[in-house]
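Omission of a single protein chain aside, the complex is shown with its protein chains in their original locations.
Labels for the chains are A, B and C, by order of writing; each one numbers its residues from 1.
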Amino acid sequence: MAELLTLREAVGKLIRDGDTVAMEGFTHLIPSAAGHEVARQRKTDLTLIRMTPDLIYDQLIGMGCARKLIFSWGGNPGVGSLHRLRDAIENGWPRPLEIEEHSHAGMANAYTAGASNLPFAVLRGYRGTDLPNYYPTIKFIDCPFTGEKLAAVPAIRPDVAVIHAQKADRRGNVLMWGIVGVQKEAVLAARRSIVTVEEIVDRLDAPPNAVILPGWVVSAVCEVPRGAHPSYAHGYYARDNSFYRAWDAISRTREGFLDWMNRHVMETRDFAEFQRSALG
Amino acid sequence: MAELLTLREAVGKLIRDGDTVAMEGFTHLIPSAAGHEVARQRKTDLTLIRMTPDLIYDQLIGMGCARKLIFSWGGNPGVGSLHRLRDAIENGWPRPLEIEEHSHAGMANAYTAGASNLPFAVLRGYRGTDLPNYYPTIKFIDCPFTGEKLAAVPAIRPDVAVIHAQKADRRGNVLMWGIVGVQKEAVLAARRSIVTVEEIVDRLDAPPNAVILPGWVVSAVCEVPRGAHPSYAHGYYARDNSFYRAWDAISRTREGFLDWMNRHVMETRDFAEFQRSALG
Amino acid sequence: MANTDYTADEMMTIAAARMLRDEQVCFVGIGLPSAAANLARLTHAPNIVLIYESGTIGTRPDILPLSIGDGILADSADTVVSVPEMFRYWLQGGRIDVGFLGAAQVDKYGNINTTVIGDYRKPKVRLPGAGGAPEIATSARDILIIIRQTPRAFVERVDFITSVGLLDATTDRRALGIQGNGPAAIVTDLGILKPDPKTRELTLASIHPGITFAQVRDSTGWPLKAIEGLPTTEPPRPDELAALRDLNSRSKRADEKAVT
Partner (left out) sequence: MANTDYTADEMMTIAAARMLRDEQVCFVGIGLPSAAANLARLTHAPNIVLIYESGTIGTRPDILPLSIGDGILADSADTVVSVPEMFRYWLQGGRIDVGFLGAAQVDKYGNINTTVIGDYRKPKVRLPGAGGAPEIATSARDILIIIRQTPRAFVERVDFITSVGLLDATTDRRALGIQGNGPAAIVTDLGILKPDPKTRELTLASIHPGITFAQVRDSTGWPLKAIEGLPTTEPPRPDELAALRDLNSRSKRADEKAVT
């Protein structure tokens, strides 16, 4: 049953050094505040899973929290490279980063398998590409009925999933809408989960067949307004495209990145203070 | 792109003798009117697929339209047996009925595989049960990563899927809500599809992330008010439990059944006329 | 001693309801399981999470549904998901504490038959079939079965294993890769049966007030054993009876009103 906690409490209690952590949100509803809190608490040796590492993992990788990254597209959307991700892969700074690479289809199916308590997923994928040459986690199997060859990937089963959503009620039932990505699957695939939300309300007033995670499949719910910034929360605020562009300059050098992270993230208490510090 | 047709036109054009037809709707939104029209047009040699045959297939089986039934639970819910289904299986009346039996989980996964254009589905299922002894369509395979044994079933790929939904717009976009069953999967798994709806409207006014089938994946949309009766349409009318009970008596004898079907279905023009005839 | 102002079905339903605990996640079959699970919710387990295979999660119907997919289940649910999602993410996902099933036939090892009486290819009686039960029986952590006890229903060996119980004396569920524990108890109108921890054989673990062991034995198709010092089931308490009768009469009134 979900506990209503502060983000600091939730990260402190539920994410441990060495954990496999999936922070999901496909462009929309990226749990940026939770990413900051993981950096602030200096979690280490994490295996980070995320389809699109985005700024949230660029920050954690640059701060040395990660030993491994499982991902399928690692860029700054509409802008260019993730400099900290590239620096870690190309130069091992601040520490070597092991990577495991997939396609979006591969990861989406692997999350689905995880949520379904299956050990693997089957898809029409990866045929003719070079990724299977590098990763034993991409195999090919035969259909037992037709003999067709299909790709298989192991299920994703993170220790912790972290997502951001629009609303939760006081029982910890979570409602999201708009582009909902793989967040439901990530939470259902994980042993533990943290959901940050824009607001905690008395009643969800969800439309029929809305995307809802019942409180009893969530470990902790934390109210963090604007907690997805610079990503967005449909119905609350728009994507801060200018911050995505600004990140390119902030993250380009190691010194500039560390200076910015220390000043705005490590030396602030929480996401509200971060926003006052970094965004004015 | 969906055509807006009368149900008679749609069934005439899209369902052929010998077709494999999936009429879905899990208790809710059962396409009863479409079932009647298939009987009225005396389609034959159909392979009927449906998780819960319900009254709709009891009628088609009793009228001799089916040569095979693929299903996972064949009763009159809350009432008892489907007499026509039993008579066909036990006594071959009015013609022998080949059956292929699954669990709900097996069929739901098989539809999902069909919608996903995969030749088979993998599930934790059927272990220790007797069904796999009778059907080569239930096999066990090994996970290529863990070696675990899992069940596999072939994808369902019907020639035609038939469902009932609450609304469509004039472009044939279909909206349903409430208990949505496997209808979306059935339509996406099929080559052709017929969707009957309570009403055709100018605008769907769908909430975010509603269950919608775009018109371009649907072959025909037909406006048939109360077309799910005696099943129900959430927001329109309730389940007619008394009709489900009455069906037990109507269908108990071959003569009673034929008499009722001839009078109310075969000799009426459409579902509106059927309702006046049978329900007063 | 025994308050006899209740029916055997009431005793059965109340005894079954008592086996559920608050905040458990319970996957509920229609009919007797649904009645018992909702009674639990309306009495000692207000935060029990009821899930029906039609896709309704966290449902709180104020009347008993006649079908597994009645509108009231959707209206009163926390959320409604598709049937594939229900079977994949929620049941197979391993999120169910208790799978609560009915049965046509159950055997000495708690295996369930809802498929055929007689030979599968030439059935004496054709039953509805599997439905959700085979995977409920293997994916839920524990299984409860509720069924009226007759020699026809309680057999040495089921004619067809639709859903596995504890298989037999020698085959272990775990060896087949099955994750759930299987039947924890069978609640009947005569008593409560539980598998013997050693032999796995269903054994009478509690007898309802006013019922004799001979009666239960005669209603069972194998030589039934009872546990040492067989306890008598606590008779229905007034609050339990009142809640059950309220639920039943509300359901009956709603059903009559709904007649078109």
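Keep this in mind: a residue touches a chain if its C-beta (ideal position, glycine included) is under 8 Å from a C-beta of that chain, and two chains touch if they have at least 3 such contacts.
Note that the structure is a prediction, hence the values are computed from the model and not measured.
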Kindly name the visible chains that come into contact with the excluded chain.
A, B
Residue, one of A:62, A:158, A:181 or A:227, that touches the chain absent here:
A:181
From A:75, A:94, A:144 or A:225, the answer for touching the chain not displayed is A:75
Residue, one of A:1, A:249 or A:279, that touches the chain absent here
A:279
Given A:2, A:60, A:123 or A:187, the residue that touches the chain left out of view is A:123
Of the residues A:16, A:86 or A:139, which one touches the chain left out of the display?
A:86
Contact set of subunit B toward the excluded chain (per top definition):
1, 112, 115-118, 173, 184-185, 188, 206, 208-210, 212, 214, 216-217
Hey, which subunit A residues sit against the chain that's not shown?
26-28, 51-52, 71-75, 77-78, 81, 85-86, 89-90, 101-105, 108-109, 111-112, 123-131, 134, 148-150, 178-182, 184-185, 211, 232, 234, 238-244, 279
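We adopt the following convention: only the chains that are shown with their structure count from here on.
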Touching subunit A and also subunit C, the following chains
B
Measuring centre to centre with C-alpha atoms, which chain is farthest from subunit C?
A
Length of the line joining the C-alpha centres of subunit B and subunit C, rounded to whole Å:
28
Touching at least 2 other chains, the residues of subunit C are 74, 80, 88, 92, 139, 179
Where in subunit A do residues touch two or more other chains at once?
117-118, 208-210
